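Note that one protein chain is taken out, while the other chains of the complex remain in position.
For chain A:
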């Protein structure tokens, strides 16, 4: 238990919650079982999260690309989101979660999808085209240092290190 950011009780609790997601016959060897994405998304902590699909995708080490998670993936996820993870790790994973097309940079399309996730699903909760343009322009002005129209990992970590709310909002506690 000294190997993650989680304490012993937190790991045990995570194990309990993970095994609850498995059907009864697989519960004994929960260590090596994989839970499909649809079951993971029933967790209350992820249910209301607009980034739920991205989180599963980023932390899943599944070779099939079906975003299923093993217990280690689950523990990794909780460890990164725990209170005691360093901000370096958190910002690294945040970048990967926000990178919707997995190309290593946050370009305009990624930012647009990010803002739409934030404001909610549904037509009336989206920003208008002009507002979105203005917002993305402002974001790039604040964070894009090399003026290439995208935010890469270093720029993202740089801008997030100045942000006062990041550490307290990028947190999941079971």
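Methods note: a contact is a pair of C-beta atoms (placed from the backbone, for glycine too) under 8 Å apart; a residue touches a chain by one contact, two chains touch by 3 or more; residues count from 1.
Assume contacts and distances are computed from a predicted model.
*Asks:* Under which of the names "ATP-dependent DNA helicase 2 subunit KU80", "Transmembrane channel-like protein", "Small ribosomal subunit protein mS31" or "Spermidine/spermine N1-acetyltransferase family member 2" is the non-displayed chain listed in UniProt?
*Replies:* Of the names offered in "ATP-dependent DNA helicase 2 subunit KU80", "Transmembrane channel-like protein", "Small ribosomal subunit protein mS31" or "Spermidine/spermine N1-acetyltransferase family member 2", the one UniProt assigns to the missing chain is "Transmembrane channel-like protein".
*Asks:* Of the residues listed, A:44, A:65 or A:129, which one is in contact with the missing chain?
*Replies:* In the full complex, the listed residue that touches the missing chain is A:44.
*Asks:* Using the document's contact rule, name the residues of chain A that touch the chain not shown here.
*Replies:* Chain A touches the chain not shown through residues 2-5, 7, 31-32, 44-45, 47-51, 72, 75-76, 79-81, 83-89, 92, 94, 98, 104-105, 111, 114-115, 117-120, 125, 127, 131, 134-135, 138-139, 142-143, 145-146, 148, 150, 152-167, 169-173.
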